[in-house]
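Here the structure comes first, spelled out in structure tokens, and everything after it is commentary.
One protein chain omitted, others in place.
Read from first to last, the chains carry the letters A, B and C; within each, the first residue is number 1.
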Amino acid sequence: MTPEMIVSAGQASTAAGGFGWLSLIVLAPFVAAVIIGLLPERFENAIRNVALAGATVSFGGSVFVALGYDRTRGGLQFVEDFPIVESLGIRWSLAADGWSVVLLLLTGVIIYAGVWASWTLESRAKEFFVLLLVLVAGVFGVFVAQDLFLFFLLYEIAVLPMYLLIGIWGSSNKVAEAGPFALVFRVLDVGGKEYAAMKLTLMLLAGSALILAAMLGMYWEAGNTFNLTELAETEFSSTLQFLAFPALWIGFGTLAGLFPFHTWSPDGHAAAPTAVSMLHAGVLMKLGAFGVIRIGMMLLPEGAQYWAFWVGTVAVINVLYGALSAMAQTDLKYIIAYSSVSHMGIVLLGAATLTTNGWNGAIYQMVAHGVMTGLFFALVGLVYGRAHSRYIPGMGGFVKPMPFVAAAFTLAALSSLGLPGTAGFVAEWLVFLGAYESAHWWWTFPALLGAFITAVYVLAGVRSIFYGEGPPDTFHDLEDAVDSERIALWILGACIVILGVVPGVLMIFIDPTTALYLPTALR
Amino acid sequence: MIALALLSGVMLSSALMVVRSLNLVHSVLWLAVTLISTAGIFVILGAPFLAGIQLMLYTGGIITLMLFGVMLTGKQTGIEIPNTSDGQLAGAGAALAFLAPTLYAIWSVDDFGPALGPVDAKVLGTAFLGPHLIAFEALSVLLLAAMIGAIVLVRRKDP
Amino acid sequence: MTQVVLTIAAVLFALGIYGVTTRRNAIGILLSVELMANAVNLNLIAFAQTLGSDGQTFALFSIALTVAEVVVGLALVVLLYRTRKGIDIDLASDLRS
Partner (left out) sequence: MTTAATLGLVAVLGPLVVALLLAVNGPVRRTGVGAGALSVLAAIANLVAALMLANSWWGEHELVDSTEWVWLIANGETIATVGVTIDGISASMLAVVAVVALCVQVFSWSYLSDEPKADFGRYYMWQSLFLFSMNALVLAPNLLQLFMAWELVGVCSYLLIGYWYTKPSAAKAAVKAFWMTKLADMGLMIGLIIQYRVTGGFGFHEADAVALGASVGVVTFCYFIAVMGKSAQFPLHIWLPDAMEGPTPVSALLHAATMVAAGVYLMVRGWPLFDLAEDTRLFMALIGGTTAIFAASVAIVQTDIKKVLAYSTSSQLGYMVAALGAGDMIAGYYHLTTHAFFKALLFLAAGSVIHAVHSNELSNMGGLAKKMPLTAGTFIIGTLALTGTPGFAGFFSKDLVLEALLHGAERNPVLWIPLACCLIAAGLTSYYMFKVVFLAFFGEPSEAAGHAHEGGIALSAPLVLLAVLSIGAGIPVMGALTSQWGHEAHFHVSPIGLAGTSAMLLGLGAAVQLHYRGGSLPGVAALAPVGNIARSEAVDKAWRVAYKQGLRTLAAGVSWFDRYVIDGLVNLSGVALLLGAGRLRAVQTGKGGDYVYAVLLGVIVLAAWTAVVSA
């Protein structure tokens, strides 16, 4: 298909306003999930292949949308809009802007890699893939939903399967606690996968409750519409803005690992199986940040400006706090989980700057961190699966038996600390520039310090796991990544480098949209 | 009116015996008296067909069933089946708490309108096989289900 | 007239409540439930007197339903008797785990 044809296809669907590419992207995983649900358990290969097909269709669709998106025109394209519940103004309304395009691509890459990474899953693969695909359908939907209700609905669809995914396929790592907290730890079974799943779900649902409240407030005040464009044009009263923005910020922020509502993240990510951690830290946490910007800041500009100081300051705390917490961990997954908290702080900081560079950086960081943390969790799962341990001080010298994993891990670590030439640098750099341009320039310095502390702990981690004299005798089945896993690692690794070297591939989508949206948030 | 007074007197006092009697078999028999007097009231209220149904189904069917139940679970196996009550005060309180607002509601209505006279069985028949056909059929399925369910429930696992 | 019958029915229903709450014997409770069902039927017929025959149709349904209920109820009693060696309702307090 020639580029011209693709562009015209995009415009055609815009004109028709019917069912189109975006619905395909959103529904393909869902359809795949249904098909898998109908397949008998024993058809393991068919199940995997259907899952892969679903992911591929969505990924391919995302690429198509990216190619077909008319950047010179900008704005919302591939519009699809028809009513679901007419009386309440709820519509199946999808459209892509430049941000959606890059986030769709990210989600496509991660789910594609995620399916490969869980190729060797053995227990109850059928249910696992069903839930995974439903989750992904929700994620895809949120990024393109133009109807607030649909947005929220898909958001919940994306969040809820997590409970089962962690509760069933997760891993427990209980720590016997002594002292004054022993009772609490015993009563709640801290460290168990059920505990983690429950905590994650409850905290996120509490956040959702806040979102719902704010959402309904806006719905009523705007005159019974859920349409995002119409809502963005509505001048909400100061009281509503003042109250609803923090509700959205904390509500969505909880999913983005906002301090002090982040504690579901380490436990949840540590307990979750590989592909789920990849998706959750890689994509789902971005839904939170995306919500803060797309819903909170753009619909409630006055509230956003009023609260910007706190959003940014808490984000800076996130960066430093997450980094320092990560440094003190001895559990491999906890380190990565806390580093996600730290890196999501960068996203929220970029958002809070309310500057072009900051917002560009925030969106870029969503993608960069998504890919990077996806790679990290894929590797961590791989190491854990072979070492049967996550206790870092007990490891060492793993590079000998698993050089490929070591190389990929080093790459992820370097991106994590913001090395130029990797995706992490571009994003962090833009956010730092934005932060210094913003009303509160001092945000830059703690954020920079956080980046340095990241360098300290990731490299210390790399050293203790991979370097040093050969692996201790206690590890028997250490071996390098197998082919299906290598596919995932290659895809994600290549993304990290390409996005780091040629940021333009995404910036051409992100920047015009930011230019379009930022004035909305500054009005 | 006198008939109504008599019948209702019998009905209520026998109902009282149902809930107060210390012998379970007596309770069941008192229930039969209650149901028969209710059937009488049905006649007064212009529902002769229903009165017949009441007599046949309830007094004939249900009471027999109940007695079977009592006998089945009775003294054959040497286990005493007492028919005691406890918490009478709370029960009476609850009954009164229900009665008070209900009576208040009933007597706060001024007029229910004039009586329309007795209803023919034919009318009911047409209603059943006409507008309420689906409900009627559903009911028959329900009865069947109840029957099967009862059998399944009490069936001995090791015949 | 209607009010009188409704009052009688209400008293009957109240007696049923009394029975349900105080009886400890499962069959006793079933009998009390019958009283309440009877009161309801009475109500329906009383209303049918002034509002048309639909009330009687409904009462007929109600009677049939009651039959079904009694059948299942008795079956449960028999089951209770078998598993708990008695039909005291307090023997079946499994809802409190």
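Before moving on, here are some points about what is shown:
Keep in mind that, in the parts below, a residue touches a chain if its C-beta (ideal position, glycine included) is under 8 Å from a C-beta of that chain, and two chains touch if they have at least 3 such contacts.
This is a predicted model, so every value here is computed, not measured.
Of the chains on view, those touched by the hidden chain across the whole complex are A, B, C. The chain omitted from view is touched by exactly one of B:Leu6, B:Leu22 or B:Ala105, namely B:Ala105.
Touching the missing chain, out of A:Ala51, A:Met203 or A:Leu478, is residue A:Met203. By the touch criterion stated above, the residues of subunit B touching the omitted chain are 87, 90-91, 94, 97-98, 101-102, 104-105. As for the chain not pictured, it touches subunit A at residues 181, 183-185, 187-188, 190, 199, 202-203, 259-260, 262-264, 321, 324-325, 327-329, 356-357, 360, 397, 399-400, 403, 414, 417, 419-421, 425-426, 429-430, 432-433, 436-437, 441, 444-445, 448-449, 451-453, 455-457, 459-460, 462-463, 466-470, 503-504, 507-508, 511-512, 514-515. Across the interface with the omitted chain, subunit C contributes residues 17, 20-22, 29, 89-90, 92-96.
Keep in mind that, in the parts below, only the chains that are shown with their structure count from here on.
Remark: subunit B and subunit C have CA centroids separated by 6 Å (rounded to whole angstrom).
Here the CA centre of subunit A is 63 Å from the CA centre of subunit B.
Along subunit B, no residue makes contact with two or more other chains.
Under the contact definition stated at the top, not a single residue of subunit C touches 2 or more other chains. Contacts from subunit B toward subunit C in the complex involve residues 4, 8, 11-12, 15-16, 18-19, 24, 27-28, 31, 34-35, 38, 41-42, 45-47, 49-50, 53-54, 57-58, 61-62, 65-66, 68-70, 72-73, 79, 81-88, 90-92, 94-96, 98-99, 102-103, 106-107, 109, 112-116, 119, 123-124, 127-128, 132, 135, 139, 142-143, 145-147, 149-151, 153-154.
Interface residues of subunit C, counted against subunit B in their complex, comprise 1-8, 10-19, 21-25, 27-28, 30-32, 34-35, 38, 41-42, 45-54, 56-57, 59-61, 63-72, 74-79, 81-82, 85-88.
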